[in-house]
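For this view, one protein chain was removed and the others were kept in their places.
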Amino acid sequence: MTQQAKISIQQETFDLAQEMQSLAQGRADVGAIVTFTGLCRDENAALSALELEHYPGMAEEEIARVVSQAQARWPLLGVTVIHRYGRMAPGDQIVLVITASSHRLAAFESAEFLMDYLKTRAPFWKKEHRSDGTSGDWVSAKDHDDHAAARWEQI
Amino acid sequence: MTQQAKISIQQETFDLAQEMQSLAQGRADVGAIVTFTGLCRDENAALSALELEHYPGMAEEEIARVVSQAQARWPLLGVTVIHRYGRMAPGDQIVLVITASSHRLAAFESAEFLMDYLKTRAPFWKKEHRSDGTSGDWVSAKDHDDHAAARWEQI
Amino acid sequence: MKAVYFAWVRERIGRAEEEITPPAHVANVADLISWLSEKGEEYAYAFEKPQVIRVAIDRTHVKHDTPIHQAREIAFFPPMTGG
Partner (left out) sequence: MKAVYFAWVRERIGRAEEEITPPAHVANVADLISWLSEKGEEYAYAFEKPQVIRVAIDRTHVKHDTPIHQAREIAFFPPMTGG
């Protein structure tokens, strides 16, 4: 089993179609590909931007650790994780996870695992900038994210 | 909540990037998009093609019923299901599911639910054509697919 | 009513659809499968394991104890393998 992984921490946006193609093109062993795209959300039109701060160096290393755990746990044929930093407008893409496997359960579970762990372990922090010009707050971590990550410990 | 859904049963292939764009473009309420792509797999280089037979009319109706169940169960901002029929070569795309929601758990769970139900309820059948020229078998339904679908009854 | 067949059920019977007129005592899906099985060797072969046959009446999945008297189109097929 090829344990292929691409990890990128970058300011520029990403192209899902291109990332999927470089993962699966020319292969006949991949039966299932799951992608997760996280977007900058603004339900109440109160947000002008999100500022994503990260810990350079550690972000890559921590995501690599999480990817290794996923590869040890599921028979993955390919993994891609891209996480952006900097300023994002509502509707902009923030994070991309792609998992490829022979079967769908491994692809689904590993993508969910990766997102749960990225949320709670990858050193990124979001700050809101409000559309009324005031500086917003740092986004608070959510208990339900910790719970989501914790459920993988029990299985 | 807009209960948007696109369902297509088609012979031609699909373009994931285009489908995602028509689902999410210009929206700031979508925070999470999950996609599942099912591909024609050939691990042992024994397959020349898969022939997908379907029940025209019922396939659309049954998938629409499954989509309605997902919409009733999760707060979805968009759903796309495309299922192809006809002859597929190894590596070809067969099925696409996209779910969009404010939050990632709803997007992940509903995509998994849709795939589990498509596998066991949508009237499609796969026949193998072998690369040695002999006609292959009809693919057998798998118990684990029934179990995968059944777990949604218990939650 | 119209009977339609898919996948190996269709292949074994040798046709994709046909008009059938079951007698009045054929009340439900299970009765209809028994009755069809006696139409010939190809039907007996297609329905040799009735418990694996899936059935839809007017494009909706039904169980084998479902009454058929209001059916316009009844479909017989193996377990689905799409997705």
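As written, the chains take the letters A, B and C, and residue 1 is the first residue of each chain.
Throughout what follows, a residue touches a chain if its C-beta (ideal position, glycine included) is under 8 Å from a C-beta of that chain, and two chains touch if they have at least 3 such contacts.
For clarity, every value in this text was computed on a predicted model and none was experimentally measured.
Can you list the shown chains that the omitted chain is in contact with?
If we consider the entire complex, the absent chain touches A.
Considering the whole complex, which of A:Leu23, A:Leu47 or A:Met115 touches the chain not shown?
Checking each option in A:Leu23, A:Leu47 or A:Met115, the one touching the absent chain turns out to be A:Met115.
So that we can see where the missing chain sits, which residues of subunit A does it touch?
Residues 38, 52-55, 57-58, 61-62, 83, 94-95, 115, 118-127, 138-141 of subunit A touch the chain absent from view.
Methods note: only the chains that are shown with their structure count from here on.
Calculate how many whole Å lie between the centre of subunit A and the centre of subunit C, each centre taken as the average of the chain's C-alpha atoms.
48
What are the residues of subunit C that contact at least two other chains?
In subunit C, residues 83 touch at least two other chains, as defined above.
Can you list every residue of subunit A that touches 2 or more other chains, as numbers and ranges?
If we look for residues of subunit A contacting two or more partner chains, we find 104.
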